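Structure first, commentary second.
Moving on, here comes chain A:
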Amino acid sequence: MNASSPLLNYVIFLPMAFALLVLLLPGNEKGQIRFIALLGMLVNLLTGIWAFVAFNPSGPEFQLEYRLFWLSDLGLSYHLGVDGLAIALVLLTAFLGPLLVLSSWRFVNERVKEFHVCLLVLQTAMMGALCALDIMLFYIFFEAMLIPMYFLIGVFGSEERQKAALKFFLYTLAGSLLMLVALLCLFFLSGPEGARSFDYASIYNGLLEANREVGLCMQNSASCSNLSATAATLLKWGPWMFGAFALAFAIKIPMFPVHTWLPDAHVQAPVAGSMVLAGVLLKMGTFGFWRYAMPLFPAQAWAFQNLLVALSLVGIVYGALMCLAQKDIKKLIAYSSVSHMGFCMLGMLTFQKEGTMGAAYQMLNHGISTSALFLLFGMLYERRHLRGVADYGGIAKAMPIFTVFFLIISFSSIAVPGTNGFVGEFLVLLGTFRSNLPLWAGILATTGVIFGAAYMLWVVQRVFFGPVTHPANTTLKDVNFREFVTVLPLVLLVFVMGLKPQPILEVLSPSVERYIARVHQARPNAEGQTLPPQRENASLRMYVRTLPSKKTESAHMGHAQAEALGPLLANNPAGERL
Partner candidate 1 sequence: MIPTTACLFLSAMLFFLGMLGFLLRKNALVVFMSVELMLNAANLAFIAFARMHGGVIGTTGHVSAFFVIAVAAAEAGVGLAIIIALFRTRRTLDVDEVRALKH
Partner candidate 2 sequence: MEKLFPEYPFPIQNIESGLWLIIALPLLGAFINGVFGKALGRKNVHWVACASVGGSFLLSLLVMWALGKAQPEIPGPLAYALSADYGTWFAVGDFKVNFGLFADRLSATMLLVITGVGFLIHLYSTSYMEHDKGYAKYFSFLNLFVAMMLTLVLADSLVLLFVGWEGVGLCSYLLIGFWYDDEAKAWAGRKAFITNRIGDFGFLVASFLLVLLMAASVKEAPRGTPVSNPRFSASLAEKGPLAFQSLSTLASTLATPDISAAKLKAAKPDHKPALLMERDIQTGPLKGFSYSGVLTVVLLFFLLGAAGKSAQLPLYVWLPDAMAGPTPVSALIHAATMVTAGVYLFCRISYLVVLSPFAMATIAVVGCLTALIAALIAFAQDDIKKILAYSTVSQLGFMFMGIGCGLFWAAFLHVVTHAFFKACMFLGAGSVMHGNGDETDIKRLGGLRKEMPWTSWTFLIGTLAITGIVPLSGFFSKDAILFGLETQQLAGYTPVLHTLYILGLIAAACTAFYMVRLYVLTFEGKRSPLAKLPHAHESAWPMTLPLVILATLSIAAIVYGVPFLSVPNAPNQTLIEFYLAPVFNASNQANQLGMKAHMLLPGEFGGETPWNLLWTGWIKAWLIAVVCGGISCFLYLKVWRGGRKFPAILEPLRRFAHNKFFVDELYELLLINRTKGLAKGLYRYVDAFFVDRVAVHGTAQTVGFFGRVLRWFQNGNVQAYASAIALALAVGLTYALLQVLS
């Protein structure tokens, strides 16, 4: 809660430090390398937990801020800070870290060094993207993620790995480069010459008024006559910029038409790769929508709502149907996560409390259950090196404990009450019903419940039950201690998050409310959740710690606001920090 805390730096860069350490080790010392990497991940987990504890839900929006000059003349600054959603995702990422190393303890046997370096660097990149409060900084981490992931898939993957890796890299890159252009446009629109910076707060606050005007104008064309220059530009080119942002993030999520890279990537990636891809990387898309696309273009968000909702609905049903048509288990899980992420997007697009909260929670759920599925399947793959559903059958005989784990996780992924999946999905669906979307949308989304059960149980059925079809499957070993330890945390979390979600929901809820308020600013008189104007104002403007220097003019803007909104900030610690 103090003015500046270096904590997030540790969260971000400790893995990198350990990566350097690993780099120094001799390549044939596999045991050492694994151990150091595991150690690094554990330390990272500790710092992550520390940050989570240090975060105070009732505090100001962005906490644990840290800021340094960096490329000031370009408008960049090294600015970190987390809100509720970010800290939750940080915790998730940190939590998955050790499991990644453990899961590939035996799986990866050559080029162990490169592998673990990649994992650690990836960890750094993801943490950075989550903690960045400077859009360009976010972008940098967002792109930097590609490199280690590319190597993870391309070097350590299975037979088709090179194509998959290339596809993954180029597909994602194309989207995010367009976002880069849109981002530069924003930068120029965000303020007059000299007052610009890529700082999230300054861009956001810079566009706040314009967005209001655009929102008004889009609601009744009468108020379009006297738009400010910025608003006019925003009105004219906003759709394109939003489109660029949306495309970049939609590819990452991935949403319906741009999803085909995911199955290939998942199928080819090694266990840890799939885990982290499903667990965290996909969240970057939803997180991007949440943090950047929607709040920066509220008016466009409303304008595109129907399109995006349609896409996510298609994603939910279509993804599930795809699963029914798969023969390759990994591919099936990949498509199932298309379906699940559809739920996330749907919830976020309700622009309404329950739905948005559900979406946020669903991100965490998906991160846990899907990566657990990949982890478990990885164990099977490690034993048989086959991916086809038909290659298994009657596994339950040979591997009872494993079967129990897999069942639990699959039930969590089809949202059986009592598991984490239920809370998220229930909230999303409830939100969809309560939002301004047509009722059939909600009903259609609810059918996902049926399809989910259909394909998930189909896999369980074919893999675990029935007679043993392949003699090789009779001799499979059940999970050993290491594997047990790897899975157990996930399984426990499934139940903990299913039965005691409230603490996490409380951490998330302030960011949920702000998100909604920000989207609704473009709909001043939209029915549903609009906050009372005063609080709206206070929660809409963004207060961040700024540098005492001419280089970041957002500081001065901040001061101006502080005087203007003095009374509002009386109880807002952020106010004193200006």
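The criterion applied here is as follows: a residue touches a chain if its C-beta (ideal position, glycine included) is under 8 Å from a C-beta of that chain, and two chains touch if they have at least 3 such contacts; residues count from 1.
Selection rule, in plain terms: all candidates are chains of the complex that A comes from, given by their letters.
In this text the structure is predicted, and so the values were computed from the model without any measurement.
K.L.:
Touching chain A in this complex, which is it: 1 or 2?
P.N.:
2
K.L.:
Which bits of chain A are touching candidate 2 when the two form their complex?
P.N.:
The touching residues are 167, 170-171, 257, 259-261, 318, 321-322, 324-326, 353-354, 357-358, 394, 396-397, 411, 416-418, 423, 426-427, 429-430, 433-437, 439, 442-443, 446-447, 449-450, 453-454, 457-458, 461, 464-468, 499, 501-502, 505, 509, 512, 527, 529.
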